[in-house]
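With one protein chain held back, the other chains of the complex are shown just where they sit.
Per-chain numbering from 1; labels A, B and C assigned in written order.
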Amino acid sequence: MRFLAERERICQLCRSFWQLGWASGTGGGISMRVGDTLLMAPSGVEKENLTPADVFELDRDGCVTQAPSGGQRLTACAPLFMAAYRHRDAGAVLHSHSLDVVLATMTVPPGEPLRLTRLEMLKGLQGVGYFDMHEIPVVDNTALEHELADRMERAVLQWPQSNAVLVRNHGVYVWGRDVAHAKTQAECIDWLCRCVVAMQRSGLSHLTHDRSQPDDVARERAALAAA
Amino acid sequence: MRFLAERERICQLCRSFWQLGWASGTGGGISMRVGDTLLMAPSGVEKENLTPADVFELDRDGCVTQAPSGGQRLTACAPLFMAAYRHRDAGAVLHSHSLDVVLATMTVPPGEPLRLTRLEMLKGLQGVGYFDMHEIPVVDNTALEHELADRMERAVLQWPQSNAVLVRNHGVYVWGRDVAHAKTQAECIDWLCRCVVAMQRSGLSHLTHDRSQPDDVARERAALAAA
Amino acid sequence: MRFLAERERICQLCRSFWQLGWASGTGGGISMRVGDTLLMAPSGVEKENLTPADVFELDRDGCVTQAPSGGQRLTACAPLFMAAYRHRDAGAVLHSHSLDVVLATMTVPPGEPLRLTRLEMLKGLQGVGYFDMHEIPVVDNTALEHELADRMERAVLQWPQSNAVLVRNHGVYVWGRDVAHAKTQAECIDWLCRCVVAMQRSGLSHLTHDRSQPDDVARERAALAAA
Partner (left out) sequence: MRFLAERERICQLCRSFWQLGWASGTGGGISMRVGDTLLMAPSGVEKENLTPADVFELDRDGCVTQAPSGGQRLTACAPLFMAAYRHRDAGAVLHSHSLDVVLATMTVPPGEPLRLTRLEMLKGLQGVGYFDMHEIPVVDNTALEHELADRMERAVLQWPQSNAVLVRNHGVYVWGRDVAHAKTQAECIDWLCRCVVAMQRSGLSHLTHDRSQPDDVARERAALAAA
């Protein structure tokens, strides 16, 4: 079997995602790129019990080049994964149904992104600093797959500084230069969404007791830029 | 031993349920059908330490045909499992004491079902779409087993589109065409109940920021029905 | 080594307790009785890394008959464990620092027990039914061990129908006829305390939507008593 190690990595990640609650009820999805081949976990199966033979192969246009022999269906996420492969040269794209992510999308007004700042965990996201105002786009969910793919593609193009797109009442698509990077980006996004929900619930603010002033921020940014 | 693989699957699921907090304190229950034989985990034992020899066999009328030799008691859930086997041709029926499920039942007024819509995880439930208003029946708990079995049977007949019956202050019965399907249905129900409780606690609404209008929904339903 | 299997069971339970968050930071404790010998995990050690040689042996008067050779200290819980061994013929006594238990103790006014009713999980507790008003005593914590032992003993004698004593801002002592029974009792207590805290936080009531009337309860109790 081609790409056995990569297929096994996908199975191991699916088990881990299921344990984290990101892929319960056959939800969630995992894909990675090996050269010009895309590997994708199938749809509608128990993610924690996946085997390497269950994984699909696609070319970079998103056409299936090798399908599992057991009648598995290609994930409905495939067209959404393609937006990150095409426009961001992703090495892996992950999709999670994390409850905390879904709750976080409910806190964001329509047409606005999720805005995050002054949380150390932001520094785990590619290119983001502690004092930055980081934006992660939120698109509305729809039952029509091609509309969701269109919305995802527009968001990917409109927010080039974000490695993730949130889908309201649904979950998140997140990517990275390889599968390890995509996974750490997904962990940061999840932590941040859980934090947003917990802060909202507790009436806590990460700004209230932070004494950094605009001058401090400017000074620190200048020092970092000069470094 | 007959049905060894299936008995081992029941034991493995019991361990998993215990780890998820669905079967703590000897609570919860698992049953599956193999042809015309029903297999059921016993009552009042540590679910995480079950062995294949602990499992009961019953016929499709619910009569025990083979009992474990160690004096184990048949689960009090047996008559409740039968409602799904008889009226819905279930391949497996699961019973969970998940705290989130119990809390969700406390949010539902008497005589009403739990109503859910516009949550992507609904699509993991058999026959349910994103824009559907899905109803899961809630019956009141009682200390009298035959009354609970009656209530469960009435709910199964009254809500044929639901694969689950919630029992107030108690837990949930959920089924599927086989044990894997029942398990994914149980995971979706649990996610949805946890979501309902979290939204209620945070004052969040899955509708507030969703911009889909009745026209959009009708258009999307038509497109899906035509596909 | 005497009682090797029982010592290993204690180590395995300590690992499980640590994973559940009941024994973090060297907290919590586990003891069991084998005939007239009491086995107790030591104090102030990482509970998840315990070995059989770390376990103390005591006689039924609470005197150490065999101590580990590595300088381990006897648990400060020993005098508290003795109350259940002396007055309730316990086969095992467990002590947990579960956060949910501690939070539940903060909801109970001074001098009152924690009162629980109409939660199915109550039926996992020895001798308790769904409609019973079950009371679990709560004693105030103190830095003086002999005072805490006195309070615990008084509570054990005053609430003979409870298999547990809660200690405010501290945790719970819970016992059973053997270690498996004590463990399932501890799981029920923990589930119930988590439920109490979650209900309080969400403003939910297990009574609001329950339509059982005093007549129903009386009728059901009579039916159960006649069975």
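Here, a residue touches a chain if its C-beta (ideal position, glycine included) is under 8 Å from a C-beta of that chain, and two chains touch if they have at least 3 such contacts.
Since we're looking at a predicted model, the values are computed, not measured.
Visitor: Which displayed chains make contact with the chain that has been left out?
Guide: Contacts of the unshown chain, counting the full complex: A, C.
Visitor: I'm checking contacts with the chain that's been left out. Which of A:Asn49, A:Thr65, A:Gln158 or A:Ser205 qualifies?
Guide: For the chain that is not drawn, the touching residue is A:Ser205.
Visitor: Among C:Asp140, C:Asp178 or C:Asp216, which one is in touch with the chain left out?
Guide: Residue touching the chain left out of view: C:Asp140.
Visitor: In the complete complex, which positions of chain C touch the hidden chain?
Guide: Chain C touches the chain not shown through residues 21, 24-27, 46, 49, 97, 99, 102-103, 105-110, 140-144, 147, 167-171, 197, 200-201.
Visitor: In terms of residues, what is the contact footprint of the unshown chain on chain A?
Guide: The list for chain A reads 118-121, 124, 129-131, 180, 183-185, 187-188, 190-191, 194-195, 198-199, 201-202, 204-206, 208-212, 216, 220-221, 223-224.
Note that only the chains that are shown with their structure count from here on.
Visitor: Based on mean C-alpha positions, which chain is nearest the centroid of every protein C-alpha shown?
Guide: Chain closest to the assembly's C-alpha mean: B.
Visitor: Once the Cα atoms of chain B and chain C are superposed, what angle does the rotation have, between 0 and 180 degrees and to the nearest 5?
Guide: Rounded to the nearest 5 degrees, it is 90.
Visitor: If you average the CA atoms of chain A and of chain C, how far apart do the two points sit, in angstrom?
Guide: 43
Visitor: Taking each chain's centre as the mean of its CA atoms, how far is chain A from chain B in angstrom?
Guide: Using C-alpha averages as centres, the distance is 30 Å.
Visitor: Among the residues of chain B, which are close enough to touch at least two other chains?
Guide: Those would be 201.
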